[in-house]
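For this depiction, one protein chain was excluded, whereas all remaining protein chains were kept in their positions.
Each chain gets a letter, A, B and C, in the order it is written, and its residues are counted from 1.
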Amino acid sequence: MSTLIMIDQPPYGAWTGREALDMAFSLAAFDQPASLLFTGAGVNWLRQAQEAGGIGQKSVEKNLSAAPIFGIEAILADRSACNTYGLDENSLIEGVTLVDADAVLLTNYDHTAFAG
Amino acid sequence: MVSNAMPERNNEGFLENAQDWTETVAATIAAEDELELTEKHWEIIQFLRSFYKEHEMSPPSNRLFVKAVKEALGEDKGNSIYLMQLFPGTPAKTACRIAGLPRPTNCL
Amino acid sequence: MTAIKTLHILNKSPDHPRAAKCLEMVSREDGLLLIGGGVLFLAAAKLPDAGKLFALSPDADARGLGHLTGNASAVDFNGMVALSLQAQRVISW
Partner (left out) sequence: MAETASVTFTLVITGAPYSSQAPQTALGFAQAAVDAGHRIDRVFLYGDGVHLASALCAPPSDETNWSEAWSQFLADHSVPGVACIASALRRGLVNETEQKRYELPAANLRAPFEIAGLGEWVEGRIKSTRTLYFHAGD
């Protein structure tokens, strides 16, 4: 019953990504295996050194860093989207696995969902 | 008198302003629950406060609170019986209140 | 009925970035059901290359595309319910 939660919205402009993170945390709270997949502009969640205080929001980088502690199985990022936004090993936060987000990847999960 | 005054709190006893927290405030809030804070309590309180600082959130549910404590301090302390003994009721909620962290949204 | 591995339900118009990603992730063994603004794909020059293509008829009709189904099969809500059970998994884009 593993679930893939997808985030394709960039951080801070909308709340959907944060609500996707809550979905993943809630699966973890009930010991349901869950992974996160960042695609499109959503990969910008994974950039190091975010300072969100100036816009009066919490840092999604810091929120996301709780994921492994809560038992989220993997934080996946679409390789081509990372290329688009200039994200590589030096600029990505720790613990991200680069993958090709394609039809094959989806078959590893029996449920895939966006938060909105 | 000013030094003894309790800072502003909401109707469930949570601090309105996180920066008002002191160890004395924590002890006073704990006393309302008839809790005397021991080293064991302080260990969890300090853990919660550093977790909040690092992740800008409290563990969003009791079960995730237990998981986070287990990850940081091991299985002896990261289990619901141990935490329930220290912080009766809903441990995450009681501990957050004493640690001066925001009221959980009961989200999960 | 042929088995559908994954049913992709797409309600984004062809210009939405999520629509592009959806089409990237559809395989020949999958089904693609266009609903909402997704039915505008029926008017786009090139239809998505999914194994099986469906369009929700009330949404197509509403947008004046009821007649233009190309290689897409029209389904009503009953059909949508049946498709969602026929597939091994469903993704709502």
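To be clear about the criterion, contacts are C-beta pairs under 8 Å (C-beta built on N, C-alpha and C of every residue); 3 or more make two chains touch, one makes a residue touch a chain.
In this text, all values refer to a predicted model and were calculated from it rather than measured experimentally.
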item: Left-out chain, listing which of the shown chains it touches; value: A, B, C
item: Residue among A:R47, A:K62 or A:H111 touching the omitted chain; value: A:H111
item: Chain A residues that touch the omitted chain in the full complex; value: 1, 3, 15-16, 19, 22-23, 26-27, 29-30, 32, 111, 113-116
item: Interface with the undisplayed chain - residues on chain C; value: 9, 11-13, 15-16, 35-38, 56, 58-59, 76-78, 80-82, 84-86, 90, 92-93
item: Contacts of chain B with the absent chain, listed as residue ranges; value: 10-12, 61, 105-108
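We take it that only the chains that are shown with their structure count from here on.
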item: Euclidean distance of C-alpha centroids - chain B vs chain C, Å; value: 49
item: Whole-Å gap separating chain A and chain B, where each centre is the average of the chain's CA atoms; value: 28
item: Touching two or more other chains - residue numbers and ranges from chain C; value: none
item: Chain C to chain A touching residues, read off their complex; value: 5-6, 17-18, 21, 24-27, 29-30, 89, 91-93
item: Parts of chain A lying in touch with chain C, wherever the complex brings them together; value: 8, 39-41, 101-107, 109-114
item: Footprint of chain B on chain A - complex, ascending; value: 22, 25-26, 28-30, 58-59, 62-63, 65-66, 69-71
